[in-house]
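One protein chain is absent from this view; the other protein chains keep their places.
Chain IDs A and B follow the sequence of writing; residue 1 opens each chain.
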Amino acid sequence: MFDIGIVGGGAVGSSIAYELSRFNLKIAVFEKEPDVIFGASGRNSGVVHAGFYYRPGSLKAKLCVEGNKKIKEWMKILNVPFKATGKILVAFEEEEVQELYKLKEIGDTNGVEGLEIIKGSENVQKLCPTVGEAVACMYSPATAIFSPYLFVIALAETNLLNDVKYFLNCKIVEVKRENGNFMLKDQNGNRYECRWLINATGVHCAEFSKMVGIDSYRIYPCKGEYLLLDKALAPLLNMPIYPVPSKDVGAYLGVHITPTVEGPITIGPSAEYIEDPEGYETTPEIMEQLFQGGYKLWPYFKRSDVIRTFTGVRAKPVPPGDKTFYDFLIKEEESVPNFINLIGIESPGFTSAPAIARVVREIIEKKEKLIPKEKFVPASPRKERFEDLPEEEKQRRARENPEYGEIICRCEKVTKREIIEAIENPLGAKTLASIKYRTRAMMGRCQGGYCLPKIVEILEKEFGYKPEDFQLHKEGSWLFSGRMRKND
Amino acid sequence: MTEKDVVIIGAGPAGLACATRLKEIGVNDVLLIEREKKLGGILNQCIHDGFGLHKFKETLTGPEYIERYLQKLINYKVEVLSDTMVVNLFPDKSMILSGPWGREKIKAKAVVLAMGCRERTAGAIWLAGSRPAGVYTAGVAQRLMNIDNYMIGNEVVILGSGDVGLIMARRLTLEGARVLMVLEKLPYSSGLPRNISQCLNDYDIPLYLKTTVTRIHGKARIEGVTYVSLDDEGKPIPGSERFIRCDTLLLSVGLIPENELSREAGVAIHPVTGGPIVNDTYQTNIEGVFAAGNVLHVHDLADWASMEGELVADFAKRYLEGSLPQTQNWIEVKAGEGIRYVLPQRISGKIDVNLLFRVSFPARNKHIVIKDKDRIIKRKRVINPHPAIMENIEVKRDELKGVQSLEVMIE
Partner (left out) sequence: MTKEMVCILCPNSCNLIVTQSDKNPDGLKVENALCPKGKEYAHNELFNPKRTIASSILVEEGELPLVSVKIDKPIPKSKIFEVMKEIKKAKVKAPVKIGDILIKNVAGTDANVIATKSVDKI
């Protein structure tokens, strides 16, 4: 029996678990995927937002501004890489400058720090030397970039040390009320009992809410495609460049170009409503639009710089064409006591996650007193990437441990030691994508051309993987149909 | 810090040939570095035959071709560091090596880049759709099958008609997989005609030209692809989309010279070849840094890569002796009408030069013409020029007298 059952182990679910694990509570996180970063948490721009896009007084505004500070603190504690780059919103035409002032006013009201309007192409280029010809920009120093997957992984691994139980590959298919508690059943028939139930299922929130008995929400999945550019371009972009947001689509921020902490540059996202909440497909038309849109902001890349495309899906609570402002919904449902619903947690959901976690904690605290744990572990030990160490230190480690000498991923320069540590990850995530997100192997320009067979060899020889054990990401994503030559 | 006369990065057909040749001509302080445990590079996984006809006058499989060099390497006692990656290369020709033995900085008087090439990926060709398992580049599939003993799928579509893809079509068929079709966006195959014949036609595998994949289907494992016919401009013809079920998609859509290290050191890269810009001594813009094999430009045959390695050995020796031809007036070599690229990109005019080039389109019975402005310097008949085949034309030092510029074109 758990005190808290959190369904969904992404940024929001794992933040809530982190917040609540400071107290004497038995917590379980149920994640339907084989890892915690396969949903929206691993499919976004990797930007810590400042909070100037959202209607003053709204939860989005409040939690984003609060989350901006808090997520940076958490990242420092958790030792997750982020860079306080700031960002600029760029106006290419005079009419857009008015919009910048409006946004600044909203931002100032929301309590965003340091917003500044900068006029004149030269002055804009002083901030960001490579931006396209702009008439003005708004500079937001509070905006930052970070590694979204390492953040969620660090949270989850820390949560484990604070006795949070993670159930991977665990899709909750049935929820019943028994003796005032929730009885959950997963796809394999395993049962779990908890006193509080928290819906952190992201794009699946309406569906899950319905399973608990509240069918009053709808989510309209809205896809965002991205292009990923070769990290060789990284020195040419010092901060995210955003356009003035389009007035047509709700809080859609528009196609932006963003450096990542690891080097590659993202362009995107698009915004199209789709049926499938996991319709992670890219389309030639959108890819072309992203290319054009990105080029306008930052004319420094070629088609051949694209190394990969990816897609995320937003949990929008309003249908296409609806221009009304909509807010996050975070509440304990009156008709189902102890059921906390989180509906429509899309951008800036990631930035807000630590603040959302605070709100959830307060909902619980209204009904029961939470007793702080004696021994709370603030962070799991995290090593920096070997490649980021000074050369002397690299040589010292490589002399001491041959696994630091062996480079497995050539593009991202990942050592065998790091691959092995990723394979041995405490969550027990076993897919190749899990290794990829943890180490960056297979993420560079050759996309695993060199290192995939090497990683396969390590898994086979040192971890006893059989051909059927290799899985790329989702359940059923097998790599091999068997041995070519069988020894029978 | 250890200092070597010559360090060769990469022990594939070019690097091996360069190392053995250096020993043959009396350069002894040579270090050959290979990131794999086994020497030979990609030829280790190329278990089919078709190698060595020019170099050894007989047709060998990839591993047999390598074996010839390994014997020489042992005989000549070439110093080899395998299982070692050059992780950084600096403009002063120092470099950082890393391997299970440790990590260390060394320096060289001359460096031969022989790192080969890598495969173009799904992302690089803007392939749309989902990202399931079962999308492999042909070379990775070849390695997983021929070296690591894995079967990568059962129902296979191959996108791109490069040689690796064609070879894999036959390989998969012999192993019991069904190769459903090979799709090529161009109006002609980018592989050798011989491979179309013996790898596809022999097994009734259809090749659809002017056709490409527009969408990958499937969330976990690939479940099929949408493919489409292309018009003369290479644009999809509306209404021509078809779907085919498959559990594997192999990509054979081109090779890219692997020049990350070279770039880091400041070596200038040519936009068409993807390899360093070199002069007629195969020297890059950095003095004492040479390039040979697929790192310089993607060859059609391993034999030529080896021969290039040998040639570079001679120039590296002359560099050490300080006897490379010197000039202030480099003659630029231009790729003209119907020619995709010419190598070397600049020549001194002081030594004989073998110009290597590829044509842009397949044709029949054409002439290759080398001109200095309007003056024709040389003409050569080619029966079946094809972009898949590397052509060459030799120009003697005498023929280069007074030449200001060179342009190679097809007529």
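Heads up, the rule we're going with is that a contact is a pair of C-beta atoms (placed from the backbone, for glycine too) under 8 Å apart; a residue touches a chain by one contact, two chains touch by 3 or more.
Computed from a prediction, not measured in an experiment: that's the story for all the values here.
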## Note on the structure
Here the chain that is not shown touches A, B
## Note on the structure
Given B:4, B:21 or B:48, the residue that touches the chain left out of view is B:48
### Task
Out of B:104, B:264, B:300 or B:314, point to the residue that touches the absent chain in the complete complex.
B:300
### Query
Among the options B:3, B:24, B:92 or B:202, which residue touches the chain absent from this view?
B:202
### Message
What does the interface between chain A and the hidden chain look like in terms of residue numbers?
### Response
484-487
### Positions on chain B contacted by the hidden chain, ascending
44, 47-50, 53, 59, 61-64, 66-67, 145-149, 174-175, 192-194, 196-198, 202, 300-301, 383-384, 389
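Throughout what follows, only the chains that are shown with their structure count from here on.
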### Query
Between chain A and chain B, what's the gap in Å when you average each chain's C-alpha atoms?
39
#### Entry: List of chain A residues in touch with chain B within their complex
228, 232, 278, 280-284, 287, 303-304, 306-310, 391, 394-395, 398-399, 402-407, 410-411, 413, 445-450, 452-453, 456-457, 460, 467, 471-485
## Note on the structure
Given the complex, residues on chain B that touch chain A span 35, 83, 85, 87, 96, 98-105, 118-119, 121-124, 126, 128-134, 137, 139-140, 143-145, 147-154, 175, 214-215, 219-221, 247, 260, 263
